[in-house]
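What you see is the complex with one protein chain gone and the rest in place.
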Amino acid sequence: MSTMTLRESIRDGMRQALADDERVFLMGEDVGSYGGAFAVSGSLLAEFGPERVRDAPLAESAFMGAGIGAAINGMRPIVEIMTINFSMLAMDQVLNTAATLRYMSGGQFSIPLVVRMATGGGRQMGAQHAHSLENWYAYIPGIKCLSPATVADGRTMVLAAVADPDPVFIFENAILYGNKGETEEDGVPQVWKAAVRREGGDVTVVTYSASVFKALEAAEQLAGEGIELEVVDLRSLRPLDLETVLASLAKTHRAVIVDEGWRTGSIAAEVSAQIMERGFDLLDWPVVRVCSAEIPMPYAKHLEDAALPNVERIVAAVREMEV
Amino acid sequence: MSTMTLRESIRDGMRQALADDERVFLMGEDVGSYGGAFAVSGSLLAEFGPERVRDAPLAESAFMGAGIGAAINGMRPIVEIMTINFSMLAMDQVLNTAATLRYMSGGQFSIPLVVRMATGGGRQMGAQHAHSLENWYAYIPGIKCLSPATVADGRTMVLAAVADPDPVFIFENAILYGNKGETEEDGVPQVWKAAVRREGGDVTVVTYSASVFKALEAAEQLAGEGIELEVVDLRSLRPLDLETVLASLAKTHRAVIVDEGWRTGSIAAEVSAQIMERGFDLLDWPVVRVCSAEIPMPYAKHLEDAALPNVERIVAAVREMEV
Amino acid sequence: MTRAAATRKKRPALEREHGLHLLHEMLRIRRFEEKAAEVYSLGKIRGFLHLYIGEEACAVGAMQALTPDDAVVATYRDHGQALARGLPPHELMAEMYGKATGCSRGRGGSMHFFDVSRRFYGGNGVVAAGLPLAMGLALADTYQRYKRVTACFFGDGAVVEGEFHECMNLASLWHLPVLFVCENNLYGMGTAIEKALARTDIAAKAAPYGIPAEAVDGMQVLAVEEAVTRAADAVRRGEGPHFVELKTYRFRAHSMADPDLYRTKEEIEGWRERDPIDLFVALLREQGLLDDAGLAEVEAQVAAEIDEAVAFADAGEPEPLEDLLKDVYTT
Partner (left out) sequence: MTRAAATRKKRPALEREHGLHLLHEMLRIRRFEEKAAEVYSLGKIRGFLHLYIGEEACAVGAMQALTPDDAVVATYRDHGQALARGLPPHELMAEMYGKATGCSRGRGGSMHFFDVSRRFYGGNGVVAAGLPLAMGLALADTYQRYKRVTACFFGDGAVVEGEFHECMNLASLWHLPVLFVCENNLYGMGTAIEKALARTDIAAKAAPYGIPAEAVDGMQVLAVEEAVTRAADAVRRGEGPHFVELKTYRFRAHSMADPDLYRTKEEIEGWRERDPIDLFVALLREQGLLDDAGLAEVEAQVAAEIDEAVAFADAGEPEPLEDLLKDVYTT
């Protein structure tokens, strides 16, 4: 157990994967001499050399495909797409190649590919650099999706993804990279299950990634008023672990879902729909979503702050539930 | 009023738009001398010439962008992307340009762009040619989304889209192109509102496009047993007209959502979540979704039939509701 | 950049056995597809069916350059490549019949033939999307120090897509052992190459990437074999990616759904006079390697194979419905 940033924890996971298995290599724009756009790969180039830590040219489709092909042909690539905003340029390869080839070939091979990308807003980057599109990936049968909130999960999710025989996507909210925490972890299999980050008996807050901390802050605030939130960190966005959510609901009978995505068609929509289907009788109150405003993300700070889910909006949503 | 196929009805809408406004032009792969991959444009090249009906080379991103730019600069382009399966190659232009430019420029201009594309499965096309990705488009603030079920809506939706000052996407389930029907329509503004395609007091079926007909067939079948379905055709996927859905629910208190998309994160998920939020007290039973199996679409007919929503699954879902 | 014709060696004498092999390979594709078209109209095959008829010399010639260790990536028009690569005709026919005995268990259909045991990686349906996949197959070979070639087949239409450009650059930049094989049949669906490319000399597009390229007559199987072998050998020797453009023509419509309104009868007839099988039969006769009896024998062998393929496809069981959700994931 040691204290480090999420950035370092992810790097540590990659370092271990690179050291343990020579089939692993990291490939992406500026992962090498630049050290990663968010300094995640950092010193890995110096440690493992330019073959194992491979700078890719600005050709997202080509090197995503190269990752897929390499995964089919004996390697265990970790592809870094700089941010989710640029990932549309590689989306055809994800949707139509990575996700289909195993099934439509009748199961002839596996695609042990890992793709990591930064996601999320909150850094005044404007409309083209603040997307949350994890829900699109989570829609696709054939791939799996993880998203770390805690420092410990950064490292463990990388190791879980590398160990997995199927394409695993890791969505890293860039605002968390500098967060400090402990790396002691539950172990690789746990990342596929949701984690209860705070226990509480009144309202379940279902969330993931950066919003976990907003939920925890809201819980802190409401605890002062005697309202106890239970904060569930989904961790895996595909498959979704609804069991943990339902177990919590059995206790609280109320749920708020917090999700940085736009509301319409968000991960939050899916969680709400599944609660409807599998937890309807548990509900004392309709499930509420706290999501981003349905606008291209504005640059100005006060506008972006208002557009994103925040503590006040979570608190307000809980208060409306007449706990 | 006249009888024609959906294909002809859409063509008719485009013909009228081309004739009425010289700023309108149609652009896409094989819309000209081939007559459209699904023979939708048909004779339009002969009628309007190669400038107004413009064959585009196989460069989806370039000509989607060309549509956006032309729309900003005085024209009213109709861009045809052959099928939604290939539209990922143009997704960056949609998400980051068409949907953002107006907002992030502070509202300096409009983008009167129309984009049409074929969607859906059921024709044994296999995993790469059977996607339903309308939900991804419906997620994006800054664009609007329509999807016709009836022959009349084909024409009217094209005219509504061309008349609109913002980017409008029309998703045409290819299985419907040959359907015959009347072109008498409610008029342009109506396409933004959901339509009740069959009235009934027991269960509301919320659906759109090709699944409307499956729902109507299920209604027919269940009527024999004394169960009356009300079939709501959403028509507009963004914005969603939930009022019509809620009005129906106020009568039936039960809803099934039928959607050819994969279940997780589908349009059906959003409709269910909105019903949860706005119609919870109306519900006597949890909302149920009938969607596609979460697999890359298989080629073999029996497998594809089993993967897609079908009449039996709708009927079964209704029967479980203990009407 | 076209390789200096001067470097070409004189063609060695054609051996009878090899000639008959090439003929057999081409005829098998031709008759296989004629049969596929026939049963398509009976509804036994559904969905998209893209015929390769007219282009047989391309796949057959090119495949001679490859060893079983090499990899092949093809497009939705993949019957020719699959057969020439050695995928059994009966498994392909069964695939199109949607049977579990098909090469992709009936899940892929005509567009998605796969056979990992023969390193045949599809059957890729999105134009140009096989190229990035090929980059990765080749990249993995460099990591593993294998001396093998990844041959990627694509059409003139793919050259218009951005991915083509990204991959050409990547292959050259990373010195990947990739063989680019462009089958230029002058049309991408209904779009003539002149309406798709500002400059139609495809082989010339390799120059800005520093990739050696050659354009050859794709109707002459020996010319194809020779050029592709030269290129594949260079790739295998570690000389980096190579590019071959095969100038060819499809005799049939783009797919069974295509009314073929965009080409003249004359144009098609003109090309049919250069039918690659007819040309090769004539050459074999000229060289005294084939007579009527010999041709009849090959035809008979092929006919038997196709009959067997159809019988096998007919007899095959569809995949059980309870396996519908299987193999989306490995775990």
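When the chains are written out, they are named A, B and C in that same order, and each has its own residue count from 1.
Methods note: a contact is a pair of C-beta atoms (placed from the backbone, for glycine too) under 8 Å apart; a residue touches a chain by one contact, two chains touch by 3 or more.
Treat the numbers as computed from the prediction; the structure is a model and nothing was measured.
Put simply, the missing chain touches A, B, C once the whole complex is considered. Contact with the chain not shown here comes from a single listed residue; of B:G13, B:G35, B:G65 or B:G200, that residue is B:G65. Touch with the chain that is not drawn comes from one residue among B:G42, B:G120, B:G142 or B:G261, which is B:G142.
Where subunit A meets the missing chain, the touching residues are 29-30, 32-35, 37, 55, 57-62, 85-86, 89, 123-129, 293-296, 298-303, 306-307. Interface residues of subunit C facing the missing partner chain: 160-166, 168-169, 172-173, 195-199, 201, 204-205, 207-211. On the side of subunit B, the interface with the absent chain consists of residues 23, 25, 51, 56-57, 59, 61-75, 77, 92-93, 96-97, 101-110, 141-142, 144, 164-166, using the contact rule stated above.
Everything below uses one rule, namely that only the chains that are shown with their structure count from here on.
Relative to the whole-protein C-alpha centroid, the nearest chain centroid is that of B. Mean C-alpha positions place subunit B and subunit C at a centre distance of 36 Å. In subunit A, the residues that touch at least two other chains are 92, 96, 103-104, 141-142. Residues of subunit C found to touch two or more other chains are 104, 106-108, 112, 124-126, 162, 328.
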